[in-house]
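After this line comes chain A, so read on.
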Amino acid sequence: MTGTGYAILAYGIALSMMLLYGLGMWRQRRKLLRRVQQANGAAAADAAAPPAREPDRASPAATLTAAE
Partner candidate 1 sequence: MSQVAHIFQIAAKDLQIEARSRQTIGLIIVLGVLIVVVLGLGLGTGGRVEGMRATAILWVAYLFGGALCFEKTMAVEAYDGALAGLMLAPVDRGSIYLGKLLANLALMLAMALVVTPVGVVMFRFDLSVAPAGFIVVMALSMLGFAAVGTLFAAAVTSSRLQGGLLAVLIFPLCLPLVIASTQQMLGMFEEGRALAGPGLGLLIAFDIIFIAASWLVFEALLEP
Partner candidate 2 sequence: MTFPRFLAPLFWGATIALLAGALLMAVFYAPIEQTMGPVQKIFYLHMPVALTTFAACFVVFAARIGYLWQRQPVWDDLAQAGDQVSVLFASIVLITGMIWAKQAWGHWWTWSPRLTFSLILWLLYVVYLMVRQSIESPDRRALVCAVYGVIAFLDVPLVYFSTKLLPDVHPASIELAPEMRQTLLVWLLVAPIVCGGFIVARYRLFRLARATGAQS
């Protein structure tokens, strides 16, 4: 390999490593932000939706009190 080839190799490796690291961080950031959005969305949905599970949870207690 010629001198120029080595120089290209060096710059190429260095810049690719930096690029990969930067891209990795960018992807990680998007993933985390998406998770934040989902968590916010779920929290909003929980507040809005009617408590559908109440009747189920109430029934064992209800049967108990009825038995008493």
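How these were chosen: all candidates are chains of the complex that A comes from, given by their letters.
To be clear about the criterion, a residue touches a chain if its C-beta (ideal position, glycine included) is under 8 Å from a C-beta of that chain, and two chains touch if they have at least 3 such contacts; residues count from 1.
All of these numbers come straight from a predicted model, not from anything done at the bench.
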Remark   = Complex check, chain A vs 1 or 2: touching candidate is 2
Query = candidate 2 touches which residues of chain A in the complex?
reply = 1-4, 6-7, 9-11, 13-15, 17-18, 21-22, 25, 28-29, 32-33, 35-36, 39
